[in-house]
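First the structure, then my questions, so here it is.
Subset of chains shown; positions unchanged.
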């Protein structure tokens, strides 16, 4: 039987990934101490890996597809097909950044000042390539964790390369950003051979369509309302231009029923406007998936 | 920039208030130890106060609108516009009451018997006015908490004035109700000057429309069903009279699709009746907001 | 006043049963240490029992209806009307099985080898009948719990009869399955006399209709989409044959809106197919009840 193998990220992304798959229609379950999640689709098979390792295993063909960050794709120099970006792990849609940071009072101001310095990072490879491209010779050493605090310990390192989202953790450690190595968001990646296999490609594309449909539905709601036929034009003028609304007949021929999909964030402004131009019995209902 | 300032109640009402705003379309977040919640609408600004203080601060204009109980509006003698009532803090829709209570075996039977007595309450002002209007002289002292137990401690006080919803806590403390000072529910109040400002008034009215739309949706569901055109009249006769149903055509011309909004609590009786008179494929679905 | 009395299972089935009733429209609440749940329908009265006991109490007429497993109906040899099966207690729809199990290295290979043996089980009666029907004499003793570990203690018993769903707990205790005593799922059972009483029977049938409507909705979703009139036939050809779809007119006469109820588990395959043959703006929304 043909199978599509998926590399899931363990750790902090695990729960939000499984939750996204659930909303897309796939129940993924992991018993404690196991690493092989069960999936309620016999054509899919999953394996848990650290986010750092996934791109490499997709490249080797251990799994056909994977979800992991752009940063770790770069770091592992994996040769994979980046099919799409999936922003689901945080409320914020801002990408994370890997930055070079130094103590606030360090003499280092620009990346060129790192010549001959020692730098600690979990992202050793990408950091080294970044410096080589700029002709800077520096010693980049692997950090096992709590990298931010290392920059502040006298005699340890001159700079660090660390992940930041809002910069608040850097500020709390009194660090200053010198430069940005790369930005990163989660990617849906596919092994190159698998992408050439028509069955696997279609299976992967279908899965991606459903994942994106579930993400889209998070931000949308359905709206229905009754509108007097005489006021229909005025009501439609208030609607967001994007999609044609659906209009149905009522028993009472003077009225129609109007239905649209709207961004959840505009509804609080839209409902009072629609009500003022004559919409009645407005209801808002939740959505599971939206696929345009 | 024009702003509408909102006084939110801290304490036991905080979470249910924030939750109601969320369902209405406004994300209100309060970081710990802060008193200025963030709201994802740049035209709104919030401040947290104890429910006891909000009416007074709306009166003074520290904030434009507030949510607080009728009891504390009376207690603080605030001069504000009570725009509407919002029942959202408890499953029950019964209002709370402030009552005069005495030990079960007390000789006090009527409010007139309180002449010359000592009374403990957190609602000192309203209690004093209630007694003065009836020509009763009594000493009303402020109680810092657990007022109910004070009525039972020999030599402490003769009566208490306390909040009650179902009376169960009074019974547990073996107290008997003598009279009612006032009933109370949550109110949406507005500063008098703000109510005359057309921008603030419209903003407040829109907000109220969405809050009430979210509350209404809690108690309603949507129902859809397929009905043979020949049985349509009989099915419609079973429906609650309130609103006109929506009827749509199906591919098969002998059938129509019928859709209504119904009280969640009648659905369990309605569905079997509709089924018996010929409705088919009945579905019930959840609602986020209902605005008539 | 006429009442329908319900026997609810305490223990592991309690929460899922109450939850199912909630979704059907009945709030069932049990205060701690009580056994009489409150129900927000004055025509219903509930009692909590161990699942093992319910069939027997329905038989005796202590309650009119009950929810319990087929295994305990058999064990108690109760004479009741099994109206329907309700599968709601687990994600999986697989029935549980009671099996005879022995240590992996036991010489016992077939049920006939149990002649003269000692067996521990919580299901003593059904086990004895099973053995008697096969002419096997064995001592079946009641086990108070942790039956699985008993099979592994030298000199205690030769075999056990225990409940299993996936077999994983048996494997963890290094046990081997020899035979199956019975399979079991939850049943909606009614007392024979109550079933002849027309008021009780209709009340029981209405309740069952709503319980099944809520269970059905768990597995279904609503789908709506816009389809160009020219592609309608092709789209309808992709739909599951079961039910006629609803088609509504749009303002733009070249398009129609199509709506169906679909199994949640086929949606992940259906959406990509519909999209490929021309459906647009596909949305999926959740359902509370589905009653055909």
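As written, the chains take the letters A, B and C, and residue 1 is the first residue of each chain.
The definition used in the following text is that a contact is a pair of C-beta atoms (placed from the backbone, for glycine too) under 8 Å apart; a residue touches a chain by one contact, two chains touch by 3 or more.
These figures come from a predicted structure and were not determined experimentally.
Student: Shown here are 3 copies; how many are in the complete complex?
Tutor: Whole-complex copy count, per this file: 6.
Just so it is clear, only the chains that are shown with their structure count from here on.
Student: Rounded to the nearest 5 degrees, what angle rotates chain A onto chain C on CA?
Tutor: Chain A sits rotated relative to chain C by 115 degrees.
Student: How many Å are there between the centre of chain B and the centre of chain C, using C-alpha atoms for each centre?
Tutor: 40
Student: Using the touch rule from the top of the page, what residues of chain C touch 2 or more other chains?
Tutor: Residue numbers touching two or more other chains: 248-249, 285-286.
Student: Help me check something: in the complex, which residues belonging to chain B touch chain A?
Tutor: 24-26, 40-41, 205-206, 209-210, 213, 217, 222, 243-249, 259, 261, 285-292
Student: Could you list, by residue number, the parts of chain C that touch chain A in their complex?
Tutor: Spelled out, the residues of chain C in touch with chain A are 91, 221, 226, 248-252, 255, 257, 264-265, 267-269, 271-272, 275, 280-286.
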